[in-house]
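Can you read through this structure? Questions will come right after.
One chain of protein is taken out of this complex; the other chains stay put.
Moving on to chain A:
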Amino acid sequence: MRRLAAALLLTATPLIPAPIHAGEIWVTNEKDDTVSVIDTDTLEVIKTYPTGERPRGVTFSKDFRRLYICASDSDTVQVMDPDTGEILHDLPSGEDPEQFVLAPDDRHLYIANEDDAITTVVDTQSRQVVAQIDVGVEPEGMAISPDGKIAITTSETTNMAHWIDTATHKLFANTLVDSRPRHAEFTADGSQLWVSAEIGGTVTVFSVADQQELGKVHFAIAGVNDDLIQPVGFKFSPDGKRAFVALGPANHVAVVDTASYEVTNYILTGRRVWHMAWSPDQSQLFTTNGVSGDVTVIDVARETPVKSIKVGRFPWGAAMRP
């Protein structure tokens, strides 16, 4: 039976030797109002779809049938059918949504409203705002714990990570970090929270249990002035042993040992590297480079850049679909 299915597939697509489902990296182009779709096998842009104004944060639903896009200047979160590029509907998002995170329930979006000092919680099914939570000035980074119980908003001008109890939608802690926090991520086991500080030039690691600071990651690249090393987006490796931290105008991604908080390598990227996404097999990392308008493909095993892919103007967010 299995053999028969394989034979059928082969006869159906006799001219395509590549895997039937190549992975895709979806990149928002902040100044072009588009998303670019990169094929992870050919490393080419295969499609470009129009979006609302100033698309930034981007993420897929768990089944990859829906793409959520923060259209910041349209003051909405758009829901796109990734098969057709059609905008299915808009979600109420509060003003100027910049980044968001989809809860593990695959249903609730936690959205940072940059101009309003608010975090908005939206139910993607009922398309209703569930809650709005006052946070610090210029909320930006959003994270949610693997068990869905804690949401984090970072505020760029207040220099804090705000800890939100998702059951009550109330803040239960506020932790100071260095200047201009950007991105936040929980480790896969939910025990640690990492927060990058763009101007402070550090990543602070917190213990989730008691919100105490465990340590800080510092960066230094020979020949690059200290104040150009600006950590922004980052991702943990699938095995959790490494963190890949985009350093903005330093044009490098740092590889951090998550046990020692020491940097083990710096990988050259395009200019003003922002955010990143893994390839489906996690062998490659795709970084968005805002100023050079391209995406750097990093060979993760060798920790080296292998290709630059031209996308739209000011690529910002990135999301993978297998």
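The criterion applied here is as follows: a residue touches a chain if its C-beta (ideal position, glycine included) is under 8 Å from a C-beta of that chain, and two chains touch if they have at least 3 such contacts; residues count from 1.
What we mean here is this: contacts and distances are computed from a predicted model.
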Q | Hidden chain of the complex, named as in its UniProt record, picked from "Branched-chain amino acid ABC transporter substrate-binding protein", "Ubiquinol-cytochrome c reductase iron-sulfur subunit", "YciI family protein" or "Amidase" | A | "Branched-chain amino acid ABC transporter substrate-binding protein"
Q.
Tell me which of A:Gly23, A:Gly201 or A:Gly270 is the one touching the absent chain.
A. A:Gly201
Q | Option touching the unshown chain, where A:Thr51, A:Gln78 or A:Thr175 are the choices | A | A:Thr175
Q | Hidden partner chain, touching residue among A:Thr157, A:Ser237, A:Asn265 or A:Ser308 | A | A:Thr157
Q: Identify the residue among A:Asp75, A:Glu114 or A:Asp294 that touches the chain left out of the display.
A: A:Glu114
**Q.** Chain not shown, touching residues in chain A
**A.** 114-115, 117, 134, 136-138, 156-160, 162, 171-176, 178-180, 198-201, 210-213, 225-228, 249
